[in-house]
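First, the structure itself, so that you have it in front of you.
Up next is chain A:
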Amino acid sequence: MSTLFEIIGGALLLIGSAFLFLGGLGIFRMPDVYNRLQAGTKATTLGGMSLILGVGFLMVETSWMWMAKAVIIVIFIAFSNPISSHALARAMYKRKQYPLITSKDENMDAYKEISENEKKEEDA
Partner candidate 1 sequence: MKSLTFNEKLSRFIVNWFFLMLVWIAFTASFATQELIVGFLATMIISFLSIRLFTCCALAILKPIRIVYMIWYLFIFIVALIKSNLDVARRVLTPSLPINPGIVKFKTKLTTDYSKMVLANSITLTPGTLTVDIIDDTFYIHWIDVKTTDPEKAFTEIAEQFEKILLKIF
Partner candidate 2 sequence: MVGSPVLLIAIPLLAAFVIPLIGMIWKELVRIIPGLVLAYMLILSATLLYYVSQNGIIVETIAGWQPPWGINLVFSPLTGFLATLMSALGFLVWLFSYRFKRNVDFEPAKKYFIFLMLLIAGAIGIVITGDIFNQFVFIEITGISAYALTAFYTGRNSAEASFKYLMMGALASSFLLVAIAILYSQLGTLNMADIASKMHTMNPTYKIIALIFFITGIGIEAEIFPLNGWAPDAYTEAPGPVGAAFAGIVVKAGVYAIIRMIFTLFDIPSAYDFLIVIGLITLIVAETSALRQEKLKRMLAYSSIGQMGLVIVAFGIGTHEGVFAALFLMLNHAVIKPLLFFSGSSLVFNSKEKQIAEMNGLGKRMPLMAAFFSLGAFAIVGLPPFAGFWSKLSVLSAAANEGLLLIIVLILIVSVIEIVYYFRVVNRIFFQEYSREKSAAPHRPRVNALVAMFVLAIAILVIGFYPDAVTGILHNASKDLLNTDEYINNVLQLGQSLTR
């Protein structure tokens, strides 16, 4: 059954690296910080996870140690990546770097009230 694992592993490798590339491309193409964060986080998270799991699958019959370490890294990435991108998004809003809004709807920025309230408190 060695070939099955190799096929799974190879496919995960390809998918993962493709998404890593897409993450880079997303960062490159998107128009503002929030959209870049969206593209970057999602694509690199899935890309990294599947690439690492792919390597784990490729080595699974040599030893299970690779899989164990791969799983721990994957769990860590799954927790840490969204946290860091959330922290960045919040930081950018606190720096008054408002998101790009293309449509004319006024309610599009629901967070603005909060930051305006904070500003008033600061002035007072």
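Brief remarks follow.
One rule holds in what follows: a contact is a pair of C-beta atoms (placed from the backbone, for glycine too) under 8 Å apart; a residue touches a chain by one contact, two chains touch by 3 or more; residues count from 1.
Basis for inclusion: all candidates are chains of the complex that A comes from, given by their letters.
Here the structure is a predicted model, which means the values were calculated and not measured.
Here chain A appears alone, and the candidate among 1 or 2 that touches it in the complex is 1. Looking at the complex, you find that chain A touches candidate 1 at residues 19, 22, 25-26, 29-32, 34-35, 37-39, 41-43, 45-46, 63-66, 68-69, 71-72, 78-79, 81-83, 85-86, 89-90, 93, 99-103, 105, 107-112, 114.
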